[in-house]
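Excerpt of the complex: some chains, original placement.
Chain lettering (A and B) follows the sequence in which the chains are written, and residue indices restart at 1 in each chain.
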Amino acid sequence: MAIGRETVENLIKISKPKWRTSISQVAPNRITTRGYPQEDLIENISFAEMVYLLLKGEIPSKSQSKMLQSVLVSFCDHGVTPPSTQMARIMASTGSSMNSCVAGGLLSFGKHHAGALELSMKVLQDALKHVEIERIDSESVDLVQTAAQMVVDRYRSKGEKIPGFGHRFHQEDPRPPKLIDMAIKYDCFGIHTELALNIQEILFKTKGVRMNIDGANAGILSDLGFEWELGTGIFMIGRLPALVAHVNEEKVRETPFRKLFEIEEIYYDGPDIKKLDEFFNID
Amino acid sequence: MAIGRETVENLIKISKPKWRTSISQVAPNRITTRGYPQEDLIENISFAEMVYLLLKGEIPSKSQSKMLQSVLVSFCDHGVTPPSTQMARIMASTGSSMNSCVAGGLLSFGKHHAGALELSMKVLQDALKHVEIERIDSESVDLVQTAAQMVVDRYRSKGEKIPGFGHRFHQEDPRPPKLIDMAIKYDCFGIHTELALNIQEILFKTKGVRMNIDGANAGILSDLGFEWELGTGIFMIGRLPALVAHVNEEKVRETPFRKLFEIEEIYYDGPDIKKLDEFFNID
């Protein structure tokens, strides 16, 4: 019996898949995500639950979903002060498309901007990596205090700031305490947040420095079970709506080609005018 | 009385602001978005409500917020089939950072991919721009039917497909009818969605073509009062969590430097090997 070419091709395709994924399955007229038909998800889950389902593979409890929601809302916007927002608006001002402007904003999340959440998660998770604590009790409190002191000492000896603590602008940011309240309310307060609070206690006594929004969210997201490698990803999810809003505001309300400064505000400190003749004979 | 330099500088700064925004106000220890203190938003609103507040400047009603939530969830993921997801994963495979990979994914939203929502919103909004309809009644139904026929005729005469209708993969996508159900349930069904359904009716009779997910969401978002220029922005907000999940899956589960094809799968049809001697004498 002859086997058709189509058959052979299909056999090969199936036996040697190009792409492997466990996130969504797409078949004609059926799309499931993490196993759930998308039409069921559309009807029943919140956007924050969808974020949790995509990133962790399961549907969160109601309180976990409320907690993640507060975290995502807390990242929403910081006006035009962050470089990423300025980038997105400057690009909008040159006439770039919405998706390019937003992508440009995301690209400016470098190590000096927006990286603090991820770094702070790493600090907290590394410090408790080998500590086996299931519940917060008197014994675990001691362990966490010791860990906090070790983190502070390590950064002090390096002469560096601990990511997640201190803010260039806010002395007493109202967001971190509210997030901690929410963690308690939704029963999501765990040892990573406890550690962050312990670090704050030491830093506040010695330097008057408080936890910032990244520190609070680093604790909470770690307690929710997110690996630190997802930190910047979660921050981007929370911040994207504002980038879209800013790009739109720039396009709708401002004139193109935003002028960031006057030409007199540039200071040139290169060489004075030189002649090329000494190097070249015009050929 | 002499005026200090600092004073003069500050007067100038205040009287000639560099940036203007109505989205968020940032002052030491106080951050408000659209007028609401962020700590109140963190405690009380959902992520979908935050999206609405940022984009439209006001807090939605509960049913509007549920509706937008369904829309955002519906954009969540389409497995590894879209070019944007493939791009993000290929970049992850080369070792790029999370934010670069996601930005790369967003950049591939060109006119042939992910642009359909915005185009579909524009079609629906343009068709009803000069139609004054407040409620859907027997009179308005006639007007919408006429508008639907005009849209179909215009695209037919151009020989082009109407954005938001037909799918390269799904004949009977379960998502659009579910979204329409939600619009009815949340009392968000308006004339733009009615128009989309009317267009579908004509196309289905003549060609067996159904509304796709972009068409359904185009109607709903237009009825929610979103300008078509925000279409791609809203799609990106809904799709971003999946891009983060795919980049993470690639980094965690796959080996670096993904091989998309074998070298034998490249077909070179340029010139055969040439010698340079005919052009140059080595100098």
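Everything below uses one rule, namely that a residue touches a chain if its C-beta (ideal position, glycine included) is under 8 Å from a C-beta of that chain, and two chains touch if they have at least 3 such contacts.
The shown structure was predicted, so the numbers you read here are calculated from the model rather than taken from an experiment.
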Whole-complex copies, counting every chain including the 2 in place: 4
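FYI, only the chains that are shown with their structure count from here on.
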Centre distance in Å when subunit A and subunit B are each reduced to the mean of their C-alpha atoms: 21
Touch list for subunit B against partner subunit A, complex: 18-26, 28-31, 33, 37-39, 41-43, 45-48, 50-51, 54-55, 69-70, 72-74, 76-81, 86, 89, 97-100, 102-104, 106-107, 109, 114, 169-175, 177-179, 181-182, 229-230, 232-234, 236-238, 240-242, 244-249, 251, 253-254, 260
